[in-house]
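Encoded as structure tokens, the structure appears first; notes follow it.
With one protein chain held back, the other chains of the complex are shown just where they sit.
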Amino acid sequence: MKKIGVGLIGSGFMGKAHAIAWSGVRAVYGDVPEIRLACLADASDDLARRKASEFGFATATADWQALLADPEIDVVSITTPNKFHAQMAVAALDAGKHVWCEKPMAPVLEDAQAMLNAQRRSGKVAILGYNYIQNPAIRHIRTLLDEGAIGPVNHIRIEMDEDFMADAGAPFQARHEAVNGYGAIDDFGVHPLSLIRTLFGGVAEVMCDMAKPYPTRKGKDGERAVEVFDVATILLRLENGASGLMALSRTAWGRKGRIAVQIFGEKGSILYDQERLNEFQLYLATERPTEQGFRTVLTAPHHAPYDRFVPAPGHGLGFNDLKVIECRQLIGLMRGEPGIVIDFEDGMKIERTVAAMARSFTERRWVKVDA
Amino acid sequence: MKKIGVGLIGSGFMGKAHAIAWSGVRAVYGDVPEIRLACLADASDDLARRKASEFGFATATADWQALLADPEIDVVSITTPNKFHAQMAVAALDAGKHVWCEKPMAPVLEDAQAMLNAQRRSGKVAILGYNYIQNPAIRHIRTLLDEGAIGPVNHIRIEMDEDFMADAGAPFQARHEAVNGYGAIDDFGVHPLSLIRTLFGGVAEVMCDMAKPYPTRKGKDGERAVEVFDVATILLRLENGASGLMALSRTAWGRKGRIAVQIFGEKGSILYDQERLNEFQLYLATERPTEQGFRTVLTAPHHAPYDRFVPAPGHGLGFNDLKVIECRQLIGLMRGEPGIVIDFEDGMKIERTVAAMARSFTERRWVKVDA
Amino acid sequence: MKKIGVGLIGSGFMGKAHAIAWSGVRAVYGDVPEIRLACLADASDDLARRKASEFGFATATADWQALLADPEIDVVSITTPNKFHAQMAVAALDAGKHVWCEKPMAPVLEDAQAMLNAQRRSGKVAILGYNYIQNPAIRHIRTLLDEGAIGPVNHIRIEMDEDFMADAGAPFQARHEAVNGYGAIDDFGVHPLSLIRTLFGGVAEVMCDMAKPYPTRKGKDGERAVEVFDVATILLRLENGASGLMALSRTAWGRKGRIAVQIFGEKGSILYDQERLNEFQLYLATERPTEQGFRTVLTAPHHAPYDRFVPAPGHGLGFNDLKVIECRQLIGLMRGEPGIVIDFEDGMKIERTVAAMARSFTERRWVKVDA
Partner (left out) sequence: MKKIGVGLIGSGFMGKAHAIAWSGVRAVYGDVPEIRLACLADASDDLARRKASEFGFATATADWQALLADPEIDVVSITTPNKFHAQMAVAALDAGKHVWCEKPMAPVLEDAQAMLNAQRRSGKVAILGYNYIQNPAIRHIRTLLDEGAIGPVNHIRIEMDEDFMADAGAPFQARHEAVNGYGAIDDFGVHPLSLIRTLFGGVAEVMCDMAKPYPTRKGKDGERAVEVFDVATILLRLENGASGLMALSRTAWGRKGRIAVQIFGEKGSILYDQERLNEFQLYLATERPTEQGFRTVLTAPHHAPYDRFVPAPGHGLGFNDLKVIECRQLIGLMRGEPGIVIDFEDGMKIERTVAAMARSFTERRWVKVDA
């Protein structure tokens, strides 16, 4: 691969994050080909042109299908609203492009399956933007688990909490309609599930409860019933036999980007919180008892690929840096190297787990993920 | 009440804690009658005599029924193993004594009910040793909730974790036998339930899962099957409509006395962790957004009854001090004053919630607490 | 020693703490003689009688010298204002009593020396109430240092901060007059110095700065000049050669009982903060680099004498419990056992260090402690 030609569809929050990642990945890593920012597509010509200029893309278009037709584009970043993912990803794969699609796959399970099918028939690389798994802290936790540092894991707990829906007085929005999803379990749940998949493997069975802290919100024409669930609590059984717990809230005042992970093993424990993404905690029961304690480990150059960003320990990576790591994983996969990602295969399992949760809640019973 | 005559049955961990509380309560509070440590009963005359001397009791006996016959004894502390609680508490109440019984009530629900019946017919004060609710931090959280500081509560999470069962290599003990209980849900679950009752009221419905991290342990004659569950995870619905979650583990390496409470309301959140019992955290969504954050509040003299122990803020109370507060509550109740305690009525509701959890696990379904 | 007869002079904050300690020490430890609370002295008969009743003392008096004449009293707790310490301690020692005197020794260096002289000629035990050194966490840090866990210590920092003088609008009080001391260096500085002495030994040289955040305060007749210094910062050289730093503030908003210690050695570091008195932090550079971190160790039964209070780890001791430990140390010394205390010898060195700080500030230069 001499150069990588990049197309970007969508230029909002995540589109910008992809653009920053594509712009920086070569300087950060030094071991990737030249990146050519070929074309940016967005809803209108004007918007596309303005963002193409800001983000440094050579051309712009309001026609994403034209972008896919460009033979100089090797890989397409898809960062549009979820409902467009399937159509675009399928078309991109069918056009012979690699795909970097933002999570989740699609609001409808069949569409997600179509995406996976397209990837399988194309043989191209197709990954999802679950960038939290790219954190050097998470990578190192995975290494510790693989080494058996805390022994076999027998119990896990994961919480994901933010507060952007916590204001009871905020008006009714489109995302309060059932047509746009279940609420916490698909909007949030997929992140913890991506961590579970990366660290432990699959979920076997779920028992899910959901709640609406604010059953109605102010609409244009008076109070409207909220159709989604901002809170969910889920009992889990992992495929490896461990018991687990997941708790999700979009109405948890004070939580901003919390994804708190607790991992309990036969010889120790590991803790992590996304709000302090540059550290994790480790307890080893093998130490002298009088000095056993949770140690706070700051990520450092010896936790690859932290070293690519800063050569000094404890200086901190940010959210956008995780996207650069994800981008580098994608490039490696495109070159046939192994990589740690959530690809469409993994993504599909995550989607199926979410579907099982929804069914469990409706039927008030344990549901097997693959049933 | 000119003097309070005290009898103590049992002189182990909790017996000692009761003795320390009875010895110190008058000096700490200054507003209670003279306490007369009348008689200590334990399994043998020797042990009873030795402990009576150490703890400052006037007399000693190996016959707890003799202790109950002493007319100078007004109140009896019962700190024997759980299986003796019912018999002793019923006898004490029938003998016209007030009762301070360690938690939980009894291993068998019918016995707990008998205790409650005895209390009802005697009209005496009968409380249980749920001393975590006595913490000035918890008291102040209750005040904040009553004031509506964080608005109506819509979601709670409580975890209780320790690691005294975490060593997979530790041998099989009596407490691994089913005859001695379910495991985490009765041994631990009652503590979070006492906090839920104090702060929010009753639990309406539960969905419980339990797990055995180590299904067998080394016995005298080879590997033996562990019959109890060291881990439990429970979905909750409170009577006030809030959704909730409880997680319990006796095998959580690194956790020593963790009872972590998360309370989410319409206008803010409150956090508490028993391992740092002299502080709590409060988030108020009513503050200027740019400075909103969880504030760590150290308990201080203005959080009654902290002031009775130390006149300076942030100097710290300990586990045994909470027992002194509980003792003072009991004395108040004996004088007809109101008090914050878990009495036998409340205790019975806790026992019923535990029973509902057990049934939910067995039947793999939601169970109503009062069904 | 069959029984210990105790006299208490003063019944305020620290008098109560002594009373609670004397009442509880036997039940907590189980290995000390019977304690007889013989006599309590305070400013008036009424007050003395009321407190004697509350604290459980047999007799009361307004004449502390009469208390000293009581032949059944073996040891005297002195908890009166600092200016009375010297007179009372000297008299008590001359009367053949052991002495447990609250810190500091005396506002005037000569008086402190007189106290030490009295102790020397009496041969009795005389200790000061520096109870922070009794914390099992501090004891264990001392053990770790003795074992060389973090290698030779080369640098330390100690901060002591509270905020009871932080309100600029609070009126002028007696303690703002120079006659009552320097301010932070004697009121606070002695505590960090007691920790330095316990953990590292003596201070060789000091360079001190002091500051008045609020140079005037509202008096009865208008604004008055504050004569003491609420803030002090001190560069230190320890006798063992380590460099150090001390910072003291009584006007540090938000700090309630902070005594933050940082200890840096050749192989690791130790941190401690009195506001979280049941934990300390340890960093060992000898561990695998990728998992090095500050571990938070919760005190537990294996950190003696925590086990005397609670048999479960992480359950927490409080401020008053430290006073019980101090009391037990005193009793041991009275029986000829070794003990960890600040006796009058050590106390005198602390007083001399404070005097050197004051001189350093006045003369704006480094001052040797023993010069």
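Residue numbering begins at 1 within each chain, and the chains themselves are lettered A, B and C in the order written.
Going forward, a residue touches a chain if its C-beta (ideal position, glycine included) is under 8 Å from a C-beta of that chain, and two chains touch if they have at least 3 such contacts.
Every value quoted in this text rests on a predicted model; they were computed, and no experiment measured them.
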Contact with the hidden chain (one of C:T61, C:N82, C:N180 or C:S249)
C:S249
Touching the hidden chain, out of B:L93, B:M246, B:L298 or B:I325, is B:L298
Among C:D63, C:D94 or C:D167, exactly one should touch the missing chain; which is it?
C:D167
Of the residues A:E205, A:D321 or A:E351, I need the one that contacts the missing chain.
A:D321
Which residue of C:R36, C:R157 or C:R359 touches the chain not shown here:
C:R157
From B:H140, B:R217 or B:R328, residue that would touch the chain that is not displayed:
B:H140
Residues of chain B touching the missing chain are 140, 144, 149, 279, 281-283, 289-298, 300, 302-303
So which bits of chain C touch the chain we can't see?
150-151, 154-155, 157, 159, 163, 166-168, 207, 209, 211, 213-214, 231, 233, 235, 237, 242-245, 247, 249, 251-255, 262, 264-269, 283, 285, 292-294, 364-366
Extract the touching residues of chain A with respect to the undisplayed chain.
13, 16-17, 19-20, 23-24, 26-28, 30, 34, 53-56, 162, 164, 255-258, 275-278, 298, 300, 309-321
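Rule of thumb we're sticking to: only the chains that are shown with their structure count from here on.
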Outermost chain relative to chain C, judged by CA means, is A
When the centre of a chain is set as the mean of its C-alpha atoms, what distance in Å lies between chain B and chain C?
34
Chain A and chain B have mean C-alpha positions lying a whole-number Å distance apart equal to 41
Of all residues in chain C, which are in touch with two or more distinct other chains?
298, 300
